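Apart from one protein chain that is not included, each protein chain of the complex appears where it belongs.
Right, chain A next:
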């Protein structure tokens, strides 16, 4: 599996070597099928000469790794099978690179941002240029399409007391007045934490934004935006949240829950909101299994 493969030069080396050995072992084993010999021969012909060099060069470029040049030269004159082994190795390494490569910090210059994308997908230096970023806050966001008109979605979200239906860690929300709510949030080991929020922006059908009040145990700010999707497709719902690393032990504990994977949290909460709005219920895989610890009425992950 791709996860097993670390983006690591030594390991890549091992993969290439290993594949080459596998191919050779395989070759000494069984009766080949003629048609496949042919495919193989075609592959060799296709890989011969300039193209062979080209493929190796481009692979090397992709990995930004001089060693592929060297290895290529070492194996280039060898058997067809070694060549295929090399190809397999590169492909495997390619998959690993695709998933695990650290993005290069490209120099983007000092000008204004060019991309028409929301702040929460900015990376590297661009992130530092994000509009509205405050130092020390983590920004996460996620957008889903919900197949309902935005007014309807806005109305449900505006009623904060419904959050526990689709937000994982929120146990209960009590309305204090039109702008303020008291959140009861679940923390590890059965503890709970209270947060009081105030709505700071409310544009019916379009936007709701809230921030925690100064005396809350954790500091958080959220914003949900509703925008028309292309005709007939409902609404783009975007949830953006900011967390500030909190003070105090309990605060830190809660933050751990809420921030462990804030991106995942936002994604799951939004998916559940979408599911509820579109289907009237939230999908659950609650069903029987042979595992003693599980109940057929509880979701399992």
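Keep this in mind: a residue touches a chain if its C-beta (ideal position, glycine included) is under 8 Å from a C-beta of that chain, and two chains touch if they have at least 3 such contacts; residues count from 1.
Note that contacts and distances are computed from a predicted model.
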item	value
Protein name, per the UniProt record, of whichever chain is missing from view ("Glutathione-dependent formaldehyde dehydrogenase", "Sulfopyruvate decarboxylase", "Putative cytochrome P450 hydroxylase" or "Peptide ABC transporter permease")	"Glutathione-dependent formaldehyde dehydrogenase"
Missing-chain contacts mapped onto chain A	1-2, 4-5, 15, 18-19, 22-23, 25-27, 29-40, 42-43, 46, 81, 84, 87-88, 91-92, 95, 145, 147, 233-234, 264, 267-269, 271-272, 274-275, 278-291, 294-297, 299-301
